[in-house]
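Have a look at this one before I ask anything.
Left out: one protein chain. Kept in place: all the others.
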């Protein structure tokens, strides 16, 4: 195909006048920026016709640009380059489209959360804080007292246990699927049902764990570990699916090379396959943790609701950051003055995001430590 | 030299290591099946009274089917909107990170997008009601005015913007990180040799992506979309906060419609007896929807299997 194209190019009589043969059929550098400016101007005019606002202006300009620029490139450079430029601009548009709401969400959290992020919030629990305390704070007599320390403790311990349970199970299952089963009926069944498991509504997972422990320890048994089991049910599918995809794309040549050297299968998996895929696996595990660390519904029925610090996941009720946020927003400590509660809720949301950010960082470091030096880009 | 060392080591690891490892991984797989069977059994047992109850006792008074089908439609509408928005954008953003953006920008962007998966759904819900819904009101008004003849855009548009379309958009933003993160990891794993071969043959960047990256990543993209769909179907709090629910309506611009997961979350705290069983039966239906969707996805993935790396 390329050869035909090359011949076509060489056999076309020179029409470009002064331009060199090498740059002929290339778009001049000013073309796309000019179209961009024109799109912005025409977009503004079109938006003004309908009823001007910034969002409309942006949308019109983007649409005009996305149509006009590829058409112009096609006219100058041909269909293939036109398609290429269309996709390029689409990719950039998609990126901007994705970034706008994301920035808005992050901005909302930062703007509302930062004022409340202080040592009170980080280092104290809600023990002893009542509506009267908040009324005093709203009247300006005291700073906003009470914090999320107990919720941070709860989130860290429950997530820790959930991760400890689900990562080995998920990882081993994915290994079984990719390395051992190889399309056997059991493997197919597992893959299929893991997919189905992603559709378990989170509250159902909570009820399931509550019922399970209710059978073992009596009705309404609630402690951190029960919640961890509920979260495990939600985490496993994400871990398995992600790991499975990552293991699948490890080139078979690597495995065959290891076998050819006489390395046992399990050592091949541990030393060759997993390290090759570790970056993807780590990202998948982080994603899975991120998926469950923000869960509210299953925790309400499994971990109870505490206002004091509890480090023990096997006895006593616990509060996690999402439940803390949820109840601070839904049932403010003082119904008459919900502002202190809202402030604590947003700041707690910020803490949750920071925790995940740190986890993400750790996962990346882990991935880097294990990954072969030349993998990927 | 290294060969001998490896052989020695693996000999030490021995046959036992192999069987222990395969046993463990098989055990994990079977455990998952057992857990899922237990969950399904639990759901079924709890839901059973609903199916046995006389029709007039079920909410709405016309039996469980009449109660659930508007919710099923509502769930599907919300999920379809979310996927229709998030899939193309998510994949394109993943492409941006893996193949378009300079490394200096790509890394922080990837990082920020991963973080978004961590924002609790309560916060997305709060953001959706306070920021997004109100800023979409003018757009909805405009759509209803100019495209009102299309049933899904028929007016009068909601004055608060708390509609199923807004809920779908919020869901799309929530699932975007899942699609992007997973697709990106797979895109960067595309064999370099293939990409370079395509470029060397004179392919443009898009042709290179179309001929090497996308076929390689297709099953992975579908997997990520399935995972995202699971989240969109099962999401409770965000929908419960954003959507001004009501009976089934075709228009996406009016308040109305309801999803199964939100229905469960909103009614569960006050439910007891038969109502509780109804809500769990609704959960079972959600489970079945996922089952069907996954069967379809599986059929699609099998068609593209030959491109997978581990063939």
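Letters are used for the chains, namely A and B, taken in the order the chains are written, and counting of residues starts over at 1 for each.
By definition in this document, a residue touches a chain if its C-beta (ideal position, glycine included) is under 8 Å from a C-beta of that chain, and two chains touch if they have at least 3 such contacts.
Note that in this section contacts and distances are computed from a predicted model.
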item: Chain excluded from display, named as in UniProt, from "Allophanate hydrolase subunit 1", "Phosphate-binding protein", "Biotin-dependent carboxyltransferase family protein" or "SigE family RNA polymerase sigma factor"; value: "Phosphate-binding protein"
item: For the chain not depicted, the shown chains it touches; value: A, B
item: Options A:61, A:88, A:108 or A:125, residue touching the unrepresented chain; value: A:125
item: Options A:329, A:347 or A:363, residue touching the unrepresented chain; value: A:329
item: Contact with the hidden chain (one of A:145, A:186, A:270 or A:371); value: A:145
item: Identified contact with the non-displayed chain, of B:46, B:129 or B:290; value: B:129
item: Interface with the undisplayed chain - residues on chain B; value: 59, 129-130, 134, 158-160, 162, 240-241, 243-247, 255-256, 265-273, 275-276
item: Touch residues of chain A, complete complex, unshown partner; value: 118-120, 122-133, 135, 145-147, 149-150, 152-153, 214, 218-222, 300-301, 304-309, 311, 317, 327, 329-336, 338
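Assume only the chains that are shown with their structure count from here on.
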item: Centroid spacing, where centroids are CA-atom means, of chain A and chain B in whole angstrom; value: 12
item: Chain A partner contacts - residues on chain B that touch it in the complex; value: 3, 6-7, 9-10, 13-15, 17-18, 20-22, 24-33, 35-36, 38-39, 42-43, 46, 88-90, 92-93, 95-96, 100-101, 109, 111-124, 126-127, 130-132, 135, 138-139, 142, 169, 173, 176-178, 180-182, 185-186, 188-189, 191-192, 201-202, 204-207, 209, 216, 219-220, 223-224, 226-227, 229-231, 233-234, 236-237, 260-261, 264-265, 268, 280, 283, 286-287, 289-291, 293-295, 297-298, 308-311
item: Residue numbers on chain A that touch chain B, as the complex places them; value: 1-2, 5-6, 50-51, 53, 55, 80-81, 83-84, 86-88, 90-95, 97-98, 101-102, 104-106, 108-109, 168-173, 175-181, 186-187, 189-205, 207-208, 211-212, 233, 236-238, 240-242, 244-252, 261-267, 269-270, 279-280, 283-284, 286-287, 290-291, 293-297, 321-322, 325-326, 329, 349, 352-353, 355-357, 360, 376-377
